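In this view, the complex is presented without one of its protein chains, the others remaining in place.
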């Protein structure tokens, strides 16, 4: 209804393009261990797009997901407000969904923005960050009243 | 309805005790950076309880949450099936909720078990892992059909 | 030379036993993705031992290494000072060495304690945390003088 909320809505064409960009960057995936390629493309409030792929590590726990890669890139260029992120994988029959770590990473920058879970054929499901991480723990919680009992 | 599903339900007394155990271990929290103490107590299918606290690190990203601590402990003792986990913090006015990383860690061991989000006064909310991590990415996804386009 | 530093030295028998404990807990490893089993056993200043294995996750980055598992367990039981940690894997020809993340996790609790890198046959190499993580970033660094230019 307001200008801001309206601008958050992506046109069909924009969604299609964003998903395409997440598919493109997927080809850069460094995943010698899982062989599971993932790409992500995040759009800032003023329609800039940053893309990322997963970057695995011999110590599995130290790898990085595509979604966090894309968002970190955007942050390093000065962006902290996002409209949407699209995610792509090679799974034919499944809309690729972000891991809990990435959901938390997204939520740091607000819970009211959109996540496009896609398939290789370009079909998708849309969810908000809040829908993917209900009852989330966020920045505000760290400074709320505490009891030391 | 089945024996297994019935056994998953904790009595009021068991819930109360599990939350108490999460509060007890909270006092061991190593959190010099956030000063945000968290405790967790996980109950296995055969009612064993393992507890964990958060363990922070000067490189913030390398710390460990209380929930993952408790579950890892249980795994290292041979348990991989859980009924419930209780979480405690010092927040007076907020039921402490697990971060996305911990939700994903829980989900590795099934999405149909219970998470008790508590307050210092012992009051709580109950959610399933699935409710906290809807549309989750899990072990099955890694082996599903892939298209290499 | 001092009582404390002398007590830090493990007898041959103690080393052998600590390595054995790391091998034992290795059998609990949850590693469906890497099939790479790791166990660790950490000894506190007063000779208590805590053991841990690696706990992997479908989202690889959210797994936990054996070393961090063992140390977190000890912390959750009130220990923050350690003498030594032993690490075991299934590699025949290689002394298993901790990842950088685990080295940083160890270093949080001091850099002057011992890491035993072992082989399945029980042979080992000894290194200090400091040798494995030279020029380390640690707790003190966070509070040093800063310039805001």
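Per-chain numbering from 1; labels A, B and C assigned in written order.
One rule holds in what follows: contacts are C-beta pairs under 8 Å (C-beta built on N, C-alpha and C of every residue); 3 or more make two chains touch, one makes a residue touch a chain.
No experiment lies behind these values; they were computed from the predicted model shown.
Colleague: Have a look at A:12, A:76 or A:145 and name the one touching the chain we're not showing.
Modeller: That would be A:76, which touches the missing chain.
Colleague: Consider the whole complex, including the chain that is not shown, and state which of B:34, B:47 or B:112 touches that chain.
Modeller: B:34
Colleague: Extract the touching residues of subunit A with respect to the undisplayed chain.
Modeller: Touch with the absent chain occurs at residues 25, 28, 30, 32-33, 51-53, 55-59, 62, 64, 68-73, 75-78, 80, 101, 104-105, 108, 137-139, 141-142.
Colleague: Can you list, in ascending order, the subunit B residues touching the missing chain?
Modeller: Given the touch definition above, subunit B has residues 33-34, 56, 58-65, 99-101 touching the missing chain.
Colleague: Residue-wise, where is subunit C in contact with the chain that is not depicted?
Modeller: Within subunit C, the residues that touch the unshown chain are 34, 36, 89-105, 107, 117, 120, 125, 127, 131-137, 141-142, 144-149.
Here is the rule we go by: only the chains that are shown with their structure count from here on.
Colleague: Counting shared numbers against all numbers at the contact of subunit A and subunit B, is it over half, same, or under half, different?
Modeller: At the contact between subunit A and subunit B, which are copies of one sequence, the residues are largely the same (over half shared).
Colleague: Report the most central chain, judged by the distance from each chain's C-alpha mean to the global C-alpha mean.
Modeller: Chain nearest the overall C-alpha centroid, as shown: B.
Colleague: For subunit A versus subunit B, what separation do you get between their C-alpha means, in angstrom?
Modeller: 24
Colleague: Which subunit C residues reach two or more other chains?
Modeller: Correct list: 33, 56, 58-59, 62, 64, 101.
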